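Just one protein chain is left out here, and the rest sit where they should.
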Amino acid sequence: MAQNPDEKKRNEFLYFAMRNNKLKIGAAIILFFLVLAAIGPLLTDNEPTAFAGPMSDPPSAEFWFGTTFFGQDVFAQFVVGLRATFLVGAIGGGLATVIGMLVGFIAGYRGGIIDEALNVLTNIVLVIPTFALLLIIAAYLEVRGLFMESVLIGLTAWPWAARAIRAQTLSLRSREFVDLARMSAMKPLRIIFTEIAPNMMSYLVMAFILQFGGAILIAATLDFIGLGPTTGFSLGIMMQYAVLWGALPLGTWWWFVPPGAAIAAIVGALYFMNVGLDEVFNPKLRET
Amino acid sequence: MSLRVEDLTVYYQTLRGDVRALENATFSLADGEIMGMAGESGCGKTTLSNSLILLTPPMRYIKGRVVLDGQELPVSDIDGMNRYRFKEISVVPQYAMNAMNPTRKIGKMAEELLRSRGIDAHRVLPELKRRLDLVELDQDVLKMYPIELSGGMKQRMVMVLSTLMNPSLLLADEITSALDVSTQKAVAEMLVGFRDHKIVKSIIVITHDISILYQIADSILIMYAGQLAEKGPTETVIHSPRHPYTKLLITSLPKVGAKHDVTQLEGIPGKPPLLLDPPEGCRFRERCPVAFEKCVEVPPFLELDPDHFVACWKEIESNA
Amino acid sequence: MLKFDHVSKTYRVGTFGGKLLHAVNDVCLEVNDGEVVSLIGESGSGKSTIGKMILRLISITAGSITFNERDVSTLKGRDLKEYYREVQGVFQDPFSSYNPISKADRVFNIIRSNFYPGMDDRDWNERLHRSLEAVGMNPRHVMDKYPHQLSGGQLQRFLIARALLLDIQFLVADEIISMLDASTRIDVLNLLADLKERGLAILFITHDLSLGYYISENAAILYRGCIVEMGQTEKIYDNPIHPYTRMLMEAVPRLDRKWEGAKADLKAKQPNLSAGCVYYERCPMVDKTDDCRMMRPVLHEAEKEHFVACWRNGSS
Partner (left out) sequence: MRRYFSRKLLIYLITFFLAVTIDWLIPRLMPGDPIQNMLSRAALNANAAETMHTYYTHAFQLDLPVWQQYLSFWNALFHGDLGISTYLFPTPVAKVIKDAVPYDIFLLLPSILLSWWAGNKFGAFAARTKRLDNTVLPIAYLLTATPYMWLGILLAWVFGIILGWFPIAGAYSFTMGTQLTWVFVGSVLKHWFLPFASLFLVGFGGWAIGMRNMIIYELEADYSHYLEALGAPRRLIRRYAFRNAILPQLSGLALQLGVIVAGALVTEVVFSYPGIGYLILSAIQNQDYFLVQGCFLFIIIGVLLANFLIDIAYVIVDPRTRKGMVGE
């Protein structure tokens, strides 16, 4: 045989993943920004808020991203902001996916009244413009940390994941191997996590990637209108200050272009990876 | 009308190389003949029928000729075949139950399909209505959506649609397997009716259920692992088959009245070979009770008795 | 052993649960020790629903199912586990009965971890090999393989071996060979017959009349959730009484004789009357009485060991 058929299932996924350039490009971009976020602050000894140089100085050898209206080093702010963005994405996206999994699995597996109730709850949170809700809650909080913002985003962004996971659980639940597991006196929770969940790994990964990107966008929007974390720094806050302190009329583009570009690149790369994964998992989308 | 297929070979492209799904198929079909095509899953019967009408990737044309009514069909040329599709050769697909666009009224869809093929839908309407009566479908089915029809009704509607242009060859792929026994009998008899009313000239019926073929087919072609095993009149193939595989296949079918404690039937040991890297020569030889050293060569598909073709060295030698 | 007492199952259907579908209504059935009963019905007749109710995979709407005089629907926790030690099922699609991402023999490990946690490896392997041989499989060829590397027939026999690991007394075989190729079908059927000889009771659910005949002493014909005819298999096949059974016998394509008899009426409407006989709409009998339309016929003994649910006893 050309290939040992024993591991056919597993390396078929790897075989495709390696060849899918959408996946590779997306992953490369994310990696680049992760590295930048990790080692960035070490590259510059300026504190993000310190007045390190001349005001509104264009990018130069000394200040790679130039300086702000107050003479702060934009690059220093940028890399700290990157960390905040990845943190929000991870915590917010992660929390939303976890809640989505809980709701999706229980509703999908249990069915009946519980499914009905969870469905109504999901629909309500979906229909309510959660951003306006976030707006008000954020305004209420005196002190807002990055963690608090991420948790808030996580608590309101889970319906998307819940719907996808519920649909997939429903289809898997009717498969015969789940009935077989029930006839082997397996407890429902064990059935969910050993029989159903492993079969929808692709869905869980994709749901997480979409939630990760979504959380970043919502956080940046919140920060931009001044309701972001009061302590710490983020790309959204950078853009807020840039617009607030006349970066546009002054033409200091290097103050507001990099943060937005970074968010667009990261979230774009995430979506790109998501499509790549989609193609790897269901051949229909693969261009024949 | 006559169909002549010579050495038709079609493979499936997969990641691990080509699956040799159909190898050197050579047979012919007379005018007005209903040929049953049977074999276990993966024997290539659907590949053969698809390659006659819609040879699209992942199927890959290797070689072979198909002649219909004296004209050669450009089977490997996807667009070139358009001229023949629906008018000369048509199909009732395996997935007939959801072959109609769910969000379009059936009549509207038929009209647009006809117009897109340059046919004046208005002229064909009376004939369409007449055929609906033939298959006992109410005429206002044209104003309904597919979701409103039962399985059997959708099956018959697709049969009427596919044969609207009186094609000379109709491919009927597993049209009875999804139906209840009673509707199955009615639909099968309607298929024969299509030939008797000269709506279509001849039909190839693809199915895994040989007992249906015994009821409606004039001749039966048995396939195994991408190769033609045996073709002959229905009566001979069922009651006096010559290819070892056909013999074992027929005996392993439980007939009503066979009781386990009375006559213990025998299955065929082993399982069909994977066609990614099929065995040389006759592909049944690993499971064949009468295989001998000659079977390493591909047995030709010879006419050992009048109109009875067999691809087996044992039979060829016993004939000589 | 297993007794159905006026069991019914209704589903809410329609996109918003407006209508009620009587999948199974008022079924009485019995399967005794070491007996094979085939339940024959077309798609939508409720035969799989009956199978699933026995295996406690779906709830019962009305009536009761008792196994050795214990009511199945009330079993909980430990009792339910003991019930599964004696009652198991095998399903239609072999490839869907296995978790695609793990090896096929994982089904044995699940049984071991749930039912024989204490057993040491030597005893377990010995027991495993014995049940694999019982289903005519060589452990070396079939163990440690992914489901897609085994044939449908092998996978189904694997599931039967899994059931044999327990001290099984009753097996629900729900269309277990309809997805298999003709050649491998017979081996599985012969296996079931052998197990019957060794005292296993089997409910053999199928839509194929000839299969039902081949293996079971008693049979029940199901139509729209009601048992229309029941009794000794030979009696039903030799002298079918209910019009539906007769129609089935004629319509089934056979290898020994051609179709004759009247064309089936295709214009059957959906019977919405829940009171009268479910076959009323399609019943070809000429003298249908008001009873047929108003009252649901009850199974009565038309001849010894042969029950039928038809007021006219099929006498057309």
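Some points to look at:
Should a chain be cited, it is by its letter among A, B and C, assigned in written order, with residues numbered from 1 in that chain.
One rule holds for everything that comes next: a contact is a pair of C-beta atoms (placed from the backbone, for glycine too) under 8 Å apart; a residue touches a chain by one contact, two chains touch by 3 or more.
A quick note: this is a predicted structure, and the numbers were derived from the prediction, not measured.
Screening A:Gly111, A:Gly145 or A:Gly268 against the full complex identifies A:Gly268 as the residue touching the chain left out. Across B:Met81, B:Leu128, B:Met159 or B:Leu248, the single residue that touches the chain missing here is B:Met81. Taking the complete complex into account, residues 120, 123-124, 126-133, 135-137, 139-140, 142, 213, 217-218, 220-221, 224-227, 236, 239, 242-243, 248-249, 251, 253, 256-257, 259-261, 263-268, 270-272, 275, 278, 284-285, 287 of chain A touch the chain not shown.
Hidden from this view is one chain, which touches chain B at 53-54, 56, 81-87, 90-91, 93, 95, 98-105, 112-113, 116-117, 144-145, 147-148, 158, 161-162.
Convention: only the chains that are shown with their structure count from here on.
Chain A and chain C, compared by their mean Cα positions, are separated by 49 Å. Averaged C-alpha coordinates give centres for chain A and chain B that are 51 Å from one another. Against chain A, in their complex, chain C makes its touches with residues 52, 55-57, 80-81, 84, 88-89, 91-93, 96-102, 107, 110-111, 114-115, 145-146, 148-149, 159. On chain A, the positions that touch chain C within their shared complex are 5-6, 8-9, 175-177, 179-186, 195, 198-199. Chain B contributes residues 40-41, 136, 138, 152, 156, 180-186, 188-189, 208-212, 214-215, 238, 248-250, 252-261, 264-268, 271-272 to its touches with chain C in the complex.
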